[in-house]
Each structure stands twice: as structure tokens, then as C-alpha cells.
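With one protein chain removed, the remaining protein chains of the complex are shown where they sit.
Coming up: subunit A.
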Amino acid sequence: MRYACLIYYDPRKLFGGSPEAQAALEQCEGYDETLKESGHFVAAEALELPEGSMTLTVRDGKMSAVDGPFMETRDMLGGIIVIEAADLNEAVRVAGGHPLAKIGAIEVRPVVDFSTPPPQF
């Protein structure tokens, strides 16, 4: 199964220059390679700060695009890694090895399997 690992962190902490943050950033560099070697890697991107992003909605055929979101909370989505793992516990173990798990938080979310019915509300 595939799992998206959504990496959240506080940019002031990650880029604040503390020794742990420095170490985590250095370890991040080769981490894709580690995942490729172990066979878990599917895709990965680090994200720019949200100041550079736009949020758009289309309602009644009209598009509205605004800048942001602006940081209301301290943590922001900073990166996405998609991995292949046998089950949720393996995905959690793999995500737990990511250097940023020590600084921020990683949400492990199963990628939708379209052969199963959608959730009902």
C-alpha cells in the first residue's frame, strides 16, 4: 500500500539555527536516497513557505484566488513524501526514521485505493 507522509514543522524552529535543527536539516539531504535504497520511496517534495502559495476556490463558476494561507498556527505543512509499505505500522516505522520527525510532526495518511467504495457521510 501507499502512504503519504505529510511533514509539519515550525519554520522558526527548523530554520532558527539551533544545533538539533542544523543536524536535522543536514540529515534531510540524503534521506531520499536512504528511502530509495530500502525500496520504500515513491515520491518526495519539500515545500516553500506558505507565503509563496495561493488558495483558490471555484463557486458558481467563478474562481477566487487569494494569497496564503497565512500562518495562524506555528506548524505548517513543509513537505510530502509518498512511500510504499506493507501496512500502516511499517509506514509509521519508516516515517519515524525521517530526520524531521525529531523537530516537527509527520502525519501518515493512507493513499486512496480507488477499488474500495468512498466514505459515506
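The rule is short, and it goes like this: a residue touches a chain if its C-beta (ideal position, glycine included) is under 8 Å from a C-beta of that chain, and two chains touch if they have at least 3 such contacts; residues count from 1.
Keep this in mind: contacts and distances are computed from a predicted model.
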Protein name as given in UniProt for the chain not displayed, "Alpha-D-ribose 1-methylphosphonate 5-phosphate C-P lyase", "Multicomponent Na+:H+ antiporter subunit D", "ECF subfamily RNA polymerase sigma-70 factor" or "ABC-2 type transport system permease protein": "ECF subfamily RNA polymerase sigma-70 factor"
Of A:Gly16, A:Gly68 or A:Pro110, the one touching the omitted chain in the full complex: A:Pro110
Option from A:Gln22, A:Ser38 or A:Ser53 whose C-beta touches the chain left out: A:Ser38
Subunit A residues that touch the omitted chain in the full complex: 1, 37-40, 86-90, 92-93, 96, 110
